[in-house]
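As you look at this complex, bear in mind that one protein chain is not there, while each of the others sits in place.
For clarity, chains are labelled A, B and C in written order, and residue numbers in each chain start from 1.
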Amino acid sequence: MSALLNHRLAVPAVLIVLVALLPLVLPSSFYLRIATLVWISAFAVIGLNLLMGYAGQVSLGHAGFFGIGAYAAAVLPAQLGVPGIFAVVIGAVASALIAYLVGRPILRLKGHYLAVATLGFGILVAMVINNEAWITGGPDGIAVASLGIKKLLKSAFGLKVKTAELWYWIAGAMLVVGAWVAVNLVDSPTGRALRAVHDSEIAARVAGIDVARMKLVVFVVSAVYAALAGSALALFNGFITPDTAGFLHSIELVTMVVLGGMGSILGSVVGAAVLVVLPQLLTMFHDYEHLLLGLLMMVFMIFLRAGIVPGLRALVAGRGAA
Amino acid sequence: MSILSVEDLGIEFGGLKAVDNVSFAVEAGEVFSIIGPNGAGKTTLFNLISGVYTPKHGKVLLEGRDVTGVGPHLLARKGLSRTFQNLQIFFRMTALENVMVGCHRHERMNVFAHLLALPSVARQNEATRAAALTLLSRVGLAAYADTVAGSMPYGALKRLEIARALAADPKVLLLDEPAAGCNPVETEEIDALIHQIAADGVTVVLVEHDMKLVMRISDRLHVLDYGRTLAEGTAETVRRNPDVIAAYLGSHGSKEAARAFG
Amino acid sequence: MTLKLTNLLGAAAVSVAALSMGALAASADTIKIGTVLSATGPASFLGDPEMKTLELYVKEINAAGGVDGNELELVAYDSGVDASKARTFATRLVEEDEVVAVVGGSTTGTTMAMIPVFEDAEIPFISLAGAVVIIDPVKKWVFKTPHTDRMACEKIFEDMQKRGISKVGMISGTGGFGKSMRDQCLDVAGNYDVEIIADETYGAKDSDMTPQLTNIKNTEGLEAVVNPGFGQGPAIVTRNYKQLGIDVPLYQSHGVASKSFIELAGDAAEGVRLPAAALLVADKLPDDDPQKSVVVGYKDKYEGATGEPVSTFGGHAYDGLMMLVEAIKRAGSADPAAIRDEIEKTSGFMGTAGVVNMSADDHLGLDLTAFRMLEVKNGDWTIAE
Partner (left out) sequence: MAEFLQFAFSGLTVGAVYALVALGFTIIYNASDVVNFAQGEFVMIGGMATVFLTALGVPIPLAVVLAILGAVVVGLLLHRLAIEPARGASSVTLIIITIGASIFLRGLAQVVFDKQFHTLQPFSGDTPIVVGGASILPQSFWVMGGAVVIVVLLWAFFNHTLIGKAVLATSANRLAAKLVGINTGMIMSLAFALSAAIGAVAGVLVTPITLTSYEVGTLLALKGFAAAMLGGMGHPLGAVVGGLVVGLLEAFGAGYLSSDYKDAIAFVVILITLFVLPTGLFGRASVERV
């Protein structure tokens, strides 16, 4: 049993089951929407978790990449007539390229200095999106044309699907593939190298690992995850505002990683789920919503300091939370 | 041509000359030890040779080629590996994975293949795993293969580090106090291991405080004091060198001298 | 302004009440209306008074017997300025709460994100946000209550033209409101022979605008300055303006829409002009002004209930809610489509923003006459015209 749970593909398998069965118990498309948002956030968080949880590098600017993906999906079709799906690909490639160029100098920094540098990067991206309204629509946001999948399904197969259902499955599939790719990476020489860098950078270097290159690789990979998630959110919502790329969103993504559990792919999904669902539950407390959200964040982190998934795993294993 | 040589090597920290004009040459297949009282600059010297620090002056030559200032990961690819005085273990990984990381320089690093788990990656993982297991058995840690390093005993970690260093298939292996903190039985095992490594043709450069071990195992010794060369030669010549005795007796007390030569 | 510690102690009570109300709410005679507002976050000075207004008046209407005997139930969510969250709540209103109409959307961004949801679900939606894109082109199910920023620009430039001002410096906030209004002003300036000779911006949370204003001050030929923006920015601009001793007229926008601006800006506010709804000068309107009873009524009620100065933003929510209630009454049913048709037929509705006359191709229904040019004198608003 435990061997099964520890298998590399256990997490993607669990996610397949979850994504496939969840609609059976979700009563309305509102819940489908919530689930879809969880999948999309979780996708971005998995990428960030590769960077934070496995390579041990903090980024407070990942919403910048998220925003690049989102705005690529919005702007390229509208301004240049690029077909939506290509816009998504271009967004991901652009994100990778920017991550590569920015990452080279930035990743030499350590700890909090890296945090502030990535923070600066994220703010620059958000600022450009906010200011260059002639391309991006500025602070009021921009509409995103749909990919036309619904129409295609209808004309080609006579299938009629609701937007909410369609995107539930697209985002669910993305999440499963994203998790699968992530576990692949973790279980490869690259993944071992990254974890090694996290535990002892100096020993990793002596073992022949090109630490700078490894950090750059995972930074680029995580940027692509964020960009794809951004594109998905933009297309799903049909409308996007610069806050998507903002500092607070970056913080939210980092919080999801840490809350769910650094270095845990399943934790990424749990962290995303908590921060997407919690505000929906807290709405009944009106004015006390934020107070409670802050309180719960503190309580979670104090009692499950390794994150929810690793923390609970430790509890179940009977070793206590500490 | 010596396999490893240093020429006039030196570095300063805030005006203090931690290593000052040190030169020596290590021949292929030898066990070469660097000894000296605490603070003599032995570990700093290792850090200079292995590329962790960049020397202020002097040269490091590996197989006759100048590798001064070359980063550790490039030196690893050129066949130089090392262990650390205070353990630098990947504590959150299993013993097997630690050694697998050591195999890094033999692995193909195609990230796309890794992301997509192409069959070649699975084959490579298998090969690496097999090689790592062999090494673990060789240092007597096969039983710990799937144990997370963080929960292994100290003596085992010392050997795990050696196994990881060996995984890189080095020509020259720098061992920084491999027996420090080990009990007599563990020290015995380390002793045997070093013998075996040397017998396999790997050049060993050793920093060690356990003089019994050093004297027994070394072909030649290099003695440092206050960052400078005090003496060099076989165990016998060094043992008789009056400067060495004075250094150990005079400035560092009789206890250490007794430990060294008793 | 009182310390609301009692609120804090009442947290548990509130939550229990919320839960039990949820259970009771399913009665057949309630009409559910929804709102999604930016009650917290950078746009909370919009969403907060809007939320308070809606809660206040729904309670009020129910106390007076409801709408045709049916109780109103308000389902309210706080989206901050997060467009994606707003859309989620919009979906929730439609799918879970099954509201028949929605009043809300504090910012243009959140409004635009929600529109497709209500269009798809065929639920009438009265937005409280400024930009003209919300209703132009006309969308079948979407209406809005506030004046557009374009109208504000026109009103300001009209006033400048009267005073013979033609060379104008502009300093605008980089938030949605400021940016959108800046673009509109640049667009219409030419129509009034006004030339924008300096164009500066400041961030939403900036605390010092003297560098930008110094540049404007040093621009050759400056005759007036206009400041599109809302929140605390205009108050700081006004103070910095006085600090630097700039002596040409300063125009604020309708984003400065409550007495708190005068409090925050202090003496510096003296002489500032701005286009605004009659609400701000409720008690100074002549008794025969047809708007007087509406705006005085709202002002007294709001200030009495909250202890905070009334703002035109809350007024927009009042207008939206009342327009909706009247439409429901006229429709005689809680059918969303019937309500929509009646909203579109709104005519002669007297709101805090002015008289509203909607039609199939005008889902705003306000004209320039609804705006008054105000000037701050002796620490209070006065009508400048």
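By our rule, contacts are C-beta pairs under 8 Å (C-beta built on N, C-alpha and C of every residue); 3 or more make two chains touch, one makes a residue touch a chain.
Nothing here was measured: the structure is a model prediction, and the numbers come from that model.
Only one of C:84, C:174, C:252 or C:352 touches the absent chain when the whole complex is considered: C:174. Although one chain is not drawn, the whole complex shows that of A:16, A:89 or A:109 it is A:109 that touches it. The missing chain, though absent from the display, is touched by one residue of A:193, A:259 or A:272; that residue is A:259. For subunit C, the residues in touch with the chain missing from this view are 1-5, 7-8, 39-42, 44-45, 48, 174, 200-203, 205, 207-208, 210-212, 214-215, 218, 231-232, 235-236, 239, 242-245, 260, 263-264, 266-268, 308. Considering the complete assembly, subunit A touches the hidden chain via residues 52, 58, 105-106, 108-113, 115-117, 119-121, 123-124, 127-128, 131, 202, 247-248, 251, 254-255, 258-259, 262, 287-298, 301-302, 305-306.
To be clear about the criterion, only the chains that are shown with their structure count from here on.
Comparing chain C-alpha centroids with the centroid of the full set of protein C-alpha atoms picks out A as the closest. For subunit A, the chain with the farthest CA centroid is B. One inter-chain figure worth recording: subunit A and subunit C are separated by 35 Å, centre to centre, where each centre is the mean of the chain's CA atoms.
If each chain is reduced to the centroid of its CA atoms, subunit B and subunit C end up 72 Å from each other. By the touch rule above, subunit B contacts subunit A in their complex via residues 50-52, 71-73, 76-77, 81-82, 84, 88-93, 97, 100-102, 104-105, 107-109, 111, 113-117, 121, 124-125, 128, 164-165, 167-168.
Across the complex, subunit A meets subunit C through its residues 28-30, 33-34, 37, 130-131, 133, 138-141, 143, 163-164, 233, 237-241, 243-244, 279-280, 283-290. Of all residues in subunit A, only 180-181, 184-185, 187-193, 195-196, 198-200, 202-211, 217, 221, 263 touch subunit B in the complex they form.
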